[in-house]
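One chain of protein is taken out of this complex; the other chains stay put.
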Amino acid sequence: MFYRENGQFKTSYAADQQIFTIAQDKWFVWGLIAFAALAVPMLADEYMFRAILIPFLVLSLAALGVNLLVGYCGQITLGAGAFMAIGAYAAYNFMVRIDGMPLVLAMLLGGVSAAAFGILFGIPSLRVRGLYLAVATLAAQFLCDWAFLRIGWFTNHSSSGSVSVAKLEMLGWVIDSPTEKYLFCLAFVIAFAFIAKNLTRAAIGRQWMAIRDMDVAAEVIGIRPMFAKLSAFAVSSFFVGVAGALWGFVHLGSWEPAAFSVDRSFQLLFMVIIGGMGSIMGSFFGAAFIVILPIFLNQFLPLLGSLVGVTVSTAGISHAELIIFGSLIIFFLIVEPHGLARLWSIAKQKLRLWPFPH
Amino acid sequence: MDMTDMNSAATTTPSGRRQGEVILDLQNISLRFGGVKALTDISFNIREHEVRAIIGPNGAGKSSMLNVINGVYHPQEGRIMFRGQQRQKMEPHMAAQQGIARTFQNIALFKGMSVLDNIMTGRNLKMKCNLFQQALWLGPALREEIVHREKVEEIVDFLEIQHIRKTPVGALPYGLQKRVDLGRALAMEPQILLLDEPMAGMNVEEKQDMCRFILDISDQFGTTIVLIEHDMGVVMDISDRVVVLDYGKKIGDGTPDEVRNNQDVINAYLGSGH
Partner (left out) sequence: MAFFIETMLGGLMTGMLYSLVALGFVLIFKASGVFNFAQGAMVLVAALAMARFSEWSNAALGGDSLFLANVIGIVGAGAVMFVVAWAVERFVLRKLVNQEGATLLMVTLGIAYVLEGLGQTFFGSEIYSIDVGMPKDPVIMFEGLFEGGVLINKEDFIAAALAAVLVAGLTVFFQKTAIGRALRAVADDHQAAQSVGIPLNKTWVIVWCVAGLVALVAGIIWGSKMGVQFSLVTVALRALPVVILGGLTSVPGAIVGGLIIGVGEKLSEVYLGPYVGGGIEIWFAYVMALIVLLFRPQGLFGEKIINRV
């Protein structure tokens, strides 16, 4: 009864182009942001922050980046983990090698470094697509795995191979409690989500989608495939790189190359598939789903097992996880390529008509 | 004698439409795909403001001809003169920059986008804001978006598709998709508009609408139109000059009346069962 557009007439094209064309949507998102920024810090405990909320935020940011490339521009990538790694290690090097380097700037520069490599490994996309591109991005993955493990310079010749940042500090604010870390990540995620939204509804976003949907037609109306594809690689890798820096600096604290392995790359791709390709909201759904599912299964399966009188081993749980993930990926690709985000918007459609369905 | 006449200034055509200078001159074009000869030594020209039809049986090479004009295919032999200058080998987006737009035989819309967004992509070449301005969506980017949105709304009105503005194009019936395809090309404000079977698969009423749009485009904007069409009635009605292709060769060229009475053309059409 309350969620509808009646009585909200658009009087100008500017108004019609706003992010949320229904006022309730707008309030919903602002409300959500307010809730995340004000209420969550008071409600959540340390475990929630460490195990769920911070990983969720950082992976959402990375998934957002992957979604720009895969969902909006239609270029597949199996190397997102590598770009997270580049972001993290580049930011680390900016921090340790330049005196007085501000934290946020180092992270953004990490993103810029990732963007540069994104462009480099995106070059094959000008000639090949689909599987072939997947192989090119995998090449990035394995090269990075190796480089950060074997080339001492990147880790500042750390003897253990793992690196860490001493103190997270921004303009005198020392970020050390889980709540502060959470808020720090949240600020990044909100800012980047708005940037992503803006880009996707602007000319560049239309170029990406045009290339995704019908590349020949796109070229015929004057879109340069090179610019469109490489810009998608750059922007996407920038997002992913910043997420990598957050993952290393804020979530892990100290890390090894294995933190950004090919499994991470697959995981990010799955978030996008399950959450919804070509949807900002979907990236968040996907990240939430993949962060929460294992935790849920860990609690739920042993319980279910004890009901029917079998003990569920940890191995059993991890196998169940594989089966469930795999089935969901197949399910979404076949039945609902727009993922959870589409289910969400269908629910909204229903709500718009509620309580009178006809 | 013939040549000088072809290149001299404006003449009027049977339809009474103004016909200008030669804007595009195709000389001895040959195009092969491996062993398949899609086009063999074809020459014809296109004059400003005219409606130029290309007809011929299936597989004659009509679509390939359009693909050559807008740079999707590169002919092995021949020259293309654009406004009197020889055109270098070029990519489709460069042709677009020169003001050549087209629609497709098999609809090639961006199926994940709404009607408005599809047409907006046609404005792409005219939008100049950089990535950072777009990322922040303030000032210049917003203003630019609105200016072009207004242009697009004009096209939407012109094509009478206001009611489906926000519909994803994939959900539209065939006839309307063809119209959106035309709208996207029009949004480029082209000088030359290439239409590849814009009326294929339409019912009589839809065909009439489409004919009206094509004539209006020609009259109101003075756009040069190159049209591929199988429906002879339509071709004879709306075109100024007609090129006839068969098996990749040119077998006729002239006004609709001349072509209609050309013996080669009659044979080709009778021969292939049309």
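As written, the chains take the letters A and B, and residue 1 is the first residue of each chain.
The rule we apply is simple: a residue touches a chain if its C-beta (ideal position, glycine included) is under 8 Å from a C-beta of that chain, and two chains touch if they have at least 3 such contacts.
Model, not experiment: these values are computed from the prediction.
S.K.: Which residue from A:Ala39, A:Val216 or A:Leu304 sits in contact with the chain not drawn here?
M.R.: Answering carefully, the residue with contact to the hidden chain is A:Val216.
S.K.: One chain is left out of this view; which of A:Ala34, A:Ala51, A:Ile98 or A:Val135 touches it in the full complex?
M.R.: Selected residue, touching the omitted chain: A:Val135.
S.K.: For the chain left off this view, which of A:Pro41, A:Pro102, A:Pro294 or A:Gly316 is in contact with it?
M.R.: Candidates A:Pro41, A:Pro102, A:Pro294 or A:Gly316; residue touching the omitted chain: A:Gly316.
S.K.: Suppose we count only contacts with the excluded chain; which residues of chain A make the list?
M.R.: That gives, for chain A, the contact residues 74, 76, 123-124, 127-132, 134-136, 138-139, 142-143, 145-146, 149-151, 216, 262, 266, 269-270, 273, 315-316, 319-330, 333-334, 337.
Just so it is clear, only the chains that are shown with their structure count from here on.
S.K.: Please work out the Cα centroid separation of chain A and chain B, and write it as a whole number of Å.
M.R.: 42
S.K.: Under the touch definition given earlier, write down the residues of chain B that touch chain A in their complex.
M.R.: 70, 72, 91-93, 95-97, 101-102, 104, 108-113, 117, 120-125, 127, 129, 131, 134-137, 141-142, 144-146, 149-150, 153, 184-185, 188
S.K.: Where on chain A does chain B make contact in their complex?
M.R.: 12-14, 17, 195, 198-199, 201-204, 206-207, 209-210, 212-214, 216-225, 231, 235, 278
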